[in-house]
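The complex appears here minus one protein chain, its other protein chains still in place.
Think of it as A, B and C in the order they're written, each chain with its own count starting at 1.
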């Protein structure tokens, strides 16, 4: 199968949906001629023109709110927020408006919109451009939250998100944008809310997502040589969470390690751990549920510090060994 | 001991600190002559004047940001955000600025500020005035997060928060404002980061906080008559969390029930469950860790629905029985 | 512009509906029969009704926490509206929204809003749809003087201007945002002057004069379809406290009395009589009908059941 990058996969997903449905359009800061801060929308301005690929002023609140307003009146907007750190400015419109309209109005509204936003550290951009804030969005009923780890998932999930009739926060991973992977040329979508077992194993379950998946898989291959078979489960959609798949894997292996880049305290790993600890899997666990996550600090600038503020190949491996003891 | 309301306790804490330290001041929407939307600052405008009890325009972003700017230059502001739902508008200034300044600047800044904001449902104000968003703030290194359950705690913790050199999000509970409790007239503070065992017990640990504490205590008394001794632990400060006290109680009773009003998915109960599931307590648990929390929906308006969207006396009791089976 | 008799009588009736509706709500609250809080529109009727009467059904509005007037102005089923207020299953939001979240998408009301300034960006989005789909309609966005100090106001007016959206911004300046007066919350006299910051026209009008409001919005409709947004500031006043729990300490009795003299309903009545549009008998009949219709709505609402507990999880997702 041909290989394309994660960024290209996202670009293709948007283009395909925009070609099919004229209600779909893209707006955001510098998404037009510039092609987006990370080049994700490159070429779309040329293909669809300035009406459907809209550069906005630097105004995150109204970007999110205008998306909600356009969605509730019949469009299917995709809004880009340039860094997920700036979702902080759009929270009222996302959380109090877009997410709640349907319920507040007794089911009469439909708010089909996607907010695409890149998260994560590793680019040397320091504390205000590097956060992983997915846990916040997962605490908001009415939203869906997606965070793909491969080009294949990115394309299939984004197409599903655009087709979904609810507000979806689609968190992209900066460090994956340039990573390539196989993506079929044929049409496909991946249903929201279905986890994917990225690797089968029987000894220990890693639950992880986004850009932590590649190192988890690498480590899994390495320890496999020593006879430790790790299962790597990627929820892909964090809200709604595919609890069944996660719990089944925990029951199977009896050991759960949760890995994410976001700061540990208050991170989504807590939710995952809690779901498992409150399930039947509890009776099958033979070790505490471990969370390996970002340190509880803002992201530092200096490369060495930045690298070590989140789980690494080494710390993932060490955690596996420790749990297998 | 004399009894005063939760709102009065907060009012006293602010006044005492403002009398002692002229750098402390209050600002927010309608906190002046009006006395605050919930009457918490009643009389303070008269005592301290308009310079130190400042009415602001309806501008939550600059309220939080101006607090940060005043704090980093030598004041100790208390900023009120009228409903915690509107923290959504202040998130950039709180999360990207106030919380991170110290770390980003290599330890050179100090940001002693308190944001007071009421959370919770039960007042018939529906989806945009009723949320419990504490989990968000707990995911932000650099912040402290406090949520008192009694007038005594409210006063002692708020005084400590005002004296603290870090940004503190102080979440008040609307439904507790008019509740009375004993509060000494003498000066005291309660250190941030210390849990309080509100009731001792040996059979089951309830970890809860804020306005869920009173029903938990009532239910504990009721089931005590049937010989079930419930321990009720109130972290009081969610960030930093007093993990030791929570874990010790879990080890003692072997059963943990977490109760909070916030929406279950992504709520702070996940963090608590994860901390326990990853601790030594894991080996002492004889039942899954249960979370009893708000339903995963926006808060509805109709009183019966609103009442049942969060844990109630009945559901708490039922959960205890179920776990004791 | 001359306004037809039918339109004027319709406006008169709607303003009475608002007044009577709010009186009922106030009564319910005073009796503890309604849950939560509410923000009465009494005194400001001419703004909502005048503005909405100039719109067609296909035109859209966004509203505020003080939204009852907008609902009625835009045309609403009074029964369902009253039922929503009482949290009943038959209400607009099946009892889940209450006073601050009534929406009637079928008649172009995109909803009240509990967040000050929260509806403004949504209006921008609705106007964007209108433009992109080339629909022949306008969007009208209501908000208060207090909301004009929120960042969302700024971002929204700017974006609507840049994109030349068919959007009429109507600032209801009732001189206070809760307890804080505009004199305390801004250093300018006229909020309409903020329009210049976005390169769009701004206009100050008497928000208690229904005819003036109507005519202004009529003109604005044509303007915005061609040239992009406009900001209209309607000066008005709320007679009651901000919400049910307001002791009104920040306003003088004299000020309130002064404004009560400028009653918008009396004003329209006088206009209709003086210009000979309607006779006093005709207006009396309208008054009687209005009162009856509100009574009917109350009856409908009171006789409606509360939503069943089973519905609590419904309608979170589409």
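Operating definition for what follows: contacts are C-beta pairs under 8 Å (C-beta built on N, C-alpha and C of every residue); 3 or more make two chains touch, one makes a residue touch a chain.
What you see is a predicted model; the values in this text were computed from it and never measured.
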Among the options A:77, A:210 or A:298, the absent chain makes contact with A:298
In the whole complex, of C:47, C:99, C:113 or C:185, the residue touching the missing chain would be C:185
The missing chain sits against chain A at residues 29-30, 32-34, 37, 55-61, 85-86, 89, 123-129, 295-298, 300-306, 308-309
Even though one chain is not shown, chain B touches it at residues 25, 51-52, 54, 56-57, 59, 61-62, 64-75, 77, 92-93, 96-97, 101-112, 141-142, 144, 165-166
Per the touch rule stated above, chain C touches the missing chain via residues 149-155, 158, 161-162, 184-188, 193-194, 196-200, 228
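Throughout what follows, only the chains that are shown with their structure count from here on.
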Outermost chain relative to chain C, judged by CA means, is A
Averaging C-alpha coordinates per chain, one finds the centres of chain B and chain C separated by a number of Å equal to 36
Chain A to chain C, mean C-alpha position gap in Å, rounds to 40
The distance between the C-alpha centres of chain A and chain B, rounded to whole Å, is 30
So chain B residues touching two or more other chains come to 61, 85-86, 89, 126-128, 296-298, 300
Expected list for chain C, residues touching two or more other chains, is 93, 95-97, 101, 113-115, 118, 151-152, 316
